[in-house]
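What follows is part of the complex, with its chains left where they were.
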Amino acid sequence: MSGAKKKTTIVLFSGDYDKAMAAYIIANGAAAYDHEVTIFHTFWGLNALRKDEPLSVKKGFLEKMFAKMMPRHADKMGLSKMNFAGMGPKMIKHVIKKHNAMTLPQLIEMAKEQEVNLIACTMTMDLLGLQQEELMDGIDYAGVAAYLGEASDGSVNLFI
Amino acid sequence: MSGAKKKTTIVLFSGDYDKAMAAYIIANGAAAYDHEVTIFHTFWGLNALRKDEPLSVKKGFLEKMFAKMMPRHADKMGLSKMNFAGMGPKMIKHVIKKHNAMTLPQLIEMAKEQEVNLIACTMTMDLLGLQQEELMDGIDYAGVAAYLGEASDGSVNLFI
């Protein structure tokens, strides 16, 4: 700990818009505090990293089904509570605009600018049939060992 | 760490009765262990701090909708699993009584008595249109920076 930067790590497991917002708000805050910050995206949290446009990558049947069922891009994610078939996310986005707060895609952009380390979990990418071409640029690919390497001397470690 | 009190921090994001119970049980346990404990209530977790009675505060349309859709007061929160339109919470409260365990409002009361630091996240209060008059007395108001200040030298940091 002597002089070294403090570390914050977040496992983003959830594919909910609001939970991902919370994760990125904490990450951006910690980066502003000069922490070295890592967000490890696994399972549904990978959807936050998906590109907006549809891509014609080759997939098996199950992988195609997952790809269809899961929201493509951060902006399409639902809420953990009161989703109301998409009404909830619209309301949240309205109040975000009204209060000049940042949307999830903006928070992700800011995290990149602040050099937050965005990692996509390769094992769950395999399970859900997601390929690197489908995820945004400028992110890293790693497994649980890389996460644990960061987390085991992290000051703040969260699972969201 | 030399002689200083250990710290426990919890981000209470969830608005579920059972998850809030878990958060407050851990918080009360840590306080009994002489930890300095902070619960940072954000998003739906703010509902645990809402007063029981309806209040006539001035609100915009979206804020009114959120206020109506969200449970007022800890006692009204649903379960994360098996909510069954309110059946689940009733069952949980029955077994709590039967086993002489503590309800969520009692756990919150105990946390206050043990001087657990209850913080309401001002940014999400804005987003959801919650005002200070609507939340219980004796709590603090702060943003993510305050949370990170506590968490970055916390021994136990959880996101619930």
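Should a chain be cited, it is by its letter among A and B, assigned in written order, with residues numbered from 1 in that chain.
Methods note: contacts are C-beta pairs under 8 Å (C-beta built on N, C-alpha and C of every residue); 3 or more make two chains touch, one makes a residue touch a chain.
Owing to the predicted nature of the structure, the values given are computational and were not obtained by experimental measurement.
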item: Given 2 visible subunits, total identical subunits the whole complex contains; value: 3
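Please note the rule applied: only the chains that are shown with their structure count from here on.
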item: Whole-Å gap separating chain A and chain B, where each centre is the average of the chain's CA atoms; value: 25
item: Chain A partner contacts - residues on chain B that touch it in the complex; value: 11, 13-15, 42-44, 60, 62-63, 65-66, 69-70, 123, 126-129, 144-145, 147-148, 151-154, 157-159
item: Chain A to chain B touching residues, read off their complex; value: 6, 8, 18-19, 22, 25-26, 29-30, 33, 35, 80-82, 91-92, 94-96, 98-99, 101, 155-160
